[in-house]
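As you look at this complex, bear in mind that one protein chain is not there, while each of the others sits in place.
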Amino acid sequence: MASTTTTADVAVPANKGADDNYLTHDKGIASWLLTLDHKRISVMYFICVISAFALGGTFALLIRTELLTPGRTIVDADTYNQLFTLHGAVMVFLVIIPGIPAAIGNFVLPLHLGAKDVAFPKLNLMSWYMWVAGACFMLTSLIVSAADTGWTFYTPYSTTTLTAVIPALTGAFILGFSSIFTGLNFIVTIHKMRAPGLTWFRLPLFVWGLYSTAIMQVLATPVLGITLLMLIVERAFGIGIFDPALGGDPVLFQHFFWFYSHPAVYIMIVPAFGVISEIIPVFSRKRLFGYSFIALSSVAIAILSFLVWGHHMFVSGQSVLAGSIFSAITFLIAIPTAIKVLNWISTMYKGAIHLDTPMLYALMFLWVFTIGGVTGLFLSTMATDVHLTDTYFVVAHFHYVMMGGAITAFFGGVHYWWPKIFGRMYNEKTGQLGSVLVFIGLNLTFFPQFIMGSRGMPRRYYNYIPEFQPFHVASSIGAYILGFGFLITTVSLIKTLFKKADAPMNPWGSNTLEWTISSPPPYYNFDKVPHVTEGPYEYEDWEYNEKIGGYERKSLKAGT
Amino acid sequence: MAQETKQDAHGAHGAAHDGAIGHALSPALLIGIWLGLMVFTGLTVFMSQQGLGPQASFIVAMVIATIKAGLVMSVFMHLWWDKRMNLFVFLGSFLFVMLFIGMLLTDKSEYKPDIDRKTADDLAKSTAP
Amino acid sequence: MMNPLLTLAFAPIPVPNNVPTLNPSPYFWLPVPASTMAQPIDDLFNYVMWVSVISCLLLMGLMIYFVTKYRAKSRKDEGTSSSDHHTGLELFWSIGPLPVLLAMFVWGFQGFVALRTTPKDAYEVHVTAQKWKWLFEYPNGYTDDVLHVPNGRKVRAVINAVDVLHSFFLPAFRTKIDAVPGRYTELWFEPTAPGTYPIFCAEYCGTGHSAMITKVVVHEAASFDKWLEDAGKAIDALPPEELGQKMYNQQGCSGCHSLDGSPKTGPSWKGLFGKSETMSDGSSVNVDENYIRESILDPQAKIVRGFGPVMPTFKGKLSDKKISGIIAFIKAQK
Partner (left out) sequence: MTDTTADSVTGHGHGDHGDAAHAHNPFLAHHFDTPLQQFEAGKFGIWLFLVTEILFFSGLFCAYTVYRTLDPDVFEWGHYFLDTKLGALNTSVLIFSSLTAAWAVRNAQLSQHRALCVNIVLTLLCAATFMCVKYEEYSHKFHAGLLPGKHFQPNEDVWEQPAYWKKNGPPPDGLLDDPPKKEAIEKADKIITRGHPYRFQPPPNAARFFGIYFCMTGLHGIHVLAGMIIWIWMLTKAARKQFGPTYYGPVDYAALYWHLVDLIWIYLFPLLYLID
């Protein structure tokens, strides 16, 4: 109860003392590896995801360096193929999918709900171990002889190539189950663990985002599981389900794969919507515009995402009828997405916009995601997709959405919650510089790819005809800037861990529950179950206080 | 904590503060359902031997299987007494399975000729002198 | 253009086949248009593009305007409006885009149906995709690794793949379709300008994916038939060894069998003839005419130790004369 009243002097019955928080509550490596605390599991995810991001990013820089010139630049064709495969697989399965839900969501969700933990803490820890096991299999593939199938594992190439595909598939399979269990855990938590008074329409939109994501994780990821399992069995024993040489149907594999992987795209981006919906109102100091439209559009996206997988297959030999249905529904899904963007922009109207680092990332998200979104229109329009699919236009489109959308939102979220997670403020100037570099790098890397893609440059090409070289050079330079931006950002964040905890309880003046407890949070989160009486974006009661470098409640000040 | 943890609608088996949770099935009901399932198993085997033709026998087999599944779900799995949310979630998953199979069949029925043509050509080629 | 320092550091390797460029294009975004379908698709592309540009400008303009106008002066600043929804406005932008999107869908659908509906009277070419070669077969049996088509005539390509997925991509004609093993796919086009344009493989297919490039030569309609006849005759007139060499390059043999003694996916042809090879079952076989013929028609019958059973059969694909040519060519690789 004290945790909900004042900031500094937290007198906590359930917790040990003022300096006691989840980071210091127990000591030793075992207390981390065996922890059931959602906050610690989140931190462990965070370390893993960032490491995987560094690995995937290194692959990306090698790819871009190779593509500086046509023909061989630094590696040969086979190595290049392995590089882009692992770049894709690592970024998708190890970074973006677990990124926001598992690394940030794990920390924030129970706090947003006023709960002590997620519904199944042991399952939560198991999910993390499955992540680690999946990552180990991926690395095994890398060390033995890295898979060269592309992250899509299309048959029959994946059943016939001589590289170590099975470890990579096994890794993805296990990671899939890690993701399923996280989603399952979140759904139950949101349904059963909300604090009294916290009705569905008082939930922060981040929770809605995670909820929609979890629905897709639970419904779609098992199909990935069975697909990869069948592919493993196909490759190991030759059972003839996907391999045309044995009577199988390779297009069937694509259906299976995209039945998961299209929802997976939304698994990656919908949590990002949640993060942005948190950041924009806080830094505009104004209620979020159109709460219910944003909340329900997330759920709409989750459901519709299951009906559009065939738009990846317009030229695969899929029938015209099936293609038309998929195309039509794809246009439909554009609408809830557009609604969100418009609502976020409207939120800023008559606000008081503070351009702190998280807000810069959010604005960057709006910019980049809009471009990523509208270029999706070219690809859902069937006649233009025939020309554009499997070219760099697609590469640029999904990097704008995934890298520009999901990853910038992830970094925005990291900056936003960093003071809460670790109790330390980062250097604002470095944060801002990092975000600007990322923004410049991002656009310079991927915008030229739209141009060369529409001009006919196919994707996954090691070699290319010389007329595309200027675009490739620009793109590579952009990639270096991008890499540098992430590097200084990460270094700046890590540096904060070596100083004393200095973050106030509520540095941004947010009104969600996690900001009503100390930074970093106590071991048991809330001493008394909070009772919620209003929505998450009401800022009238919060007032900035220079002395503590954060916000405090007017009502409590008046009361005491 | 959560307001959803209200007492079950059927108070008798619902949770009192320290009392039992849920509802125990009576032995008679359990055995009755079991007998029903056995009868339907016999019936489906019997029907399959009647030579109804591929279409009809497939439908009959699926209808019987679905009745059996209904019995297992509603009684053995408690769905009859359970929270409606669980039923909704479980049945909802079948919706997605139907969607998955339905779209695949839509596609398959259209491109089947392309496969058949190729298979016929390959056959002709491999038997050609 | 290219930084001269980079050019010094990395010597580029030329792309195979002297692939023609996709310039000069009348647009910034799209390559040179050269088929009847190109114009309608480009129009659609431009429609989508202008919709995109306008909506981006609108959204980003608003965003930048709000950020500058409502930028907080001090940390203590709070928002001045407490409105958090406006149902009319929200309904407007939920429903407003629908007609624009619907138009896009319908237009795209029409274009797609046009692309996928092959006219009955089209000139038929069979396309075989394999790692990492395209092979085109004409009605008179002539085969070539470059696609030749008459200008102003509808051409239908019936496509299949031998090994893995490939994709037949003609950017200048704005069309593409996957080549799928075990089934036929097809596309059609009607060229509108004589010239040469690139053909790419757009579906990832392994090591040589980016080398799976060839070109389409659009002939003047009047001279096409004559050209085809001559080309067919020229092949027939070739001496066996040269015919074999042509087949070696055309039929994809070169993908797996080297001529310099280095083993690739299959044994090298250098010094192969007359050699005694150990088979995977331990037996030993003398490489002669009969063995080579058998290996071409039934590759899995005898496999040289150390290689996988991966070669596709050429039964029904190669005439007797061509097989004899290949044997003569192998004989010549001393």
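When the chains are written out, they are named A, B and C in that same order, and each has its own residue count from 1.
The rule is short, and it goes like this: a residue touches a chain if its C-beta (ideal position, glycine included) is under 8 Å from a C-beta of that chain, and two chains touch if they have at least 3 such contacts.
None of the values given here were measured: they were computed from a predicted structure.
Visitor: Any idea which chains on screen the missing one touches?
Guide: A, B
Visitor: Determine which one of A:M193, A:L210, A:V282 or A:I481 touches the chain that has been left out.
Guide: Per the contact definition at the top, the residue touching the missing chain is A:M193.
Visitor: Please give every residue of chain B in contact with the chain that is not shown.
Guide: With respect to the unshown chain, the touching residues of chain B are 1-2, 4-5, 15, 17-22, 24-25, 27, 30-31, 33-34, 37-38, 41, 44-45, 48-49, 51-54, 57-58, 61-62, 64-65, 68-69, 72-73, 75-78, 82-83, 85-86, 89-90, 92-94, 96-97, 100-101, 104-105, 108-109, 112, 115, 119, 123.
Visitor: Just checking the interface: what residues of chain A touch the absent partner chain?
Guide: Touch set of chain A with respect to the missing chain: 1, 4-5, 115-121, 123, 180, 184-185, 187-188, 191-193, 196-198, 202, 218-223, 225-227, 229-230, 233-234, 237-241, 243, 246-249, 252, 256, 511-513, 516, 528-536, 538, 541, 555.
By our rule, only the chains that are shown with their structure count from here on.
Visitor: Considering B-C alongside A-B, which chain pair is linked by more C-beta pairs in contact?
Guide: When B-C is set beside A-B, the one with more contacts is A-B.
Visitor: In whole angstrom, what separates the CA-based centres of chain A and chain B?
Guide: 35
Visitor: Name the residues of chain B that each touch 2 or more other chains.
Guide: 111, 114-115
Visitor: Where in chain A do residues touch two or more of the other chains?
Guide: 249, 251, 317, 320
Visitor: Name, in rising order, each residue of chain B that touches chain C in their complex.
Guide: Per the stated touch rule, the residues are 111, 114-115, 117-119, 124-126, 128.
Visitor: Any idea which chain C residues touch chain A in the complex?
Guide: By the definition above, chain C touches chain A via 1-3, 6-7, 10-15, 19, 21-23, 25, 28-31, 40-41, 44-45, 48-49, 51-52, 55-56, 59-60, 62-63, 66-67, 70-72, 75-86, 89-90, 93-94, 97-98, 101-102, 104-105, 107-116, 163-165, 167, 169, 171-172, 174-178, 180-183, 185, 198, 200-211, 213, 310.
Visitor: Quick one: in the complex, what on chain A touches chain C?
Guide: Touching chain C from chain A are residues 68-73, 77-78, 81, 148-150, 154, 156-157, 160-161, 244-245, 249-251, 284-293, 314-317, 320, 323-324, 327-328, 331, 334-335, 338-339, 341-343, 345-346, 348-355, 363, 366-367, 370-371, 374-375, 377-378, 380-387, 389-391, 451, 454-456, 458-467, 469-470, 473, 537, 539-540, 543-544, 546.
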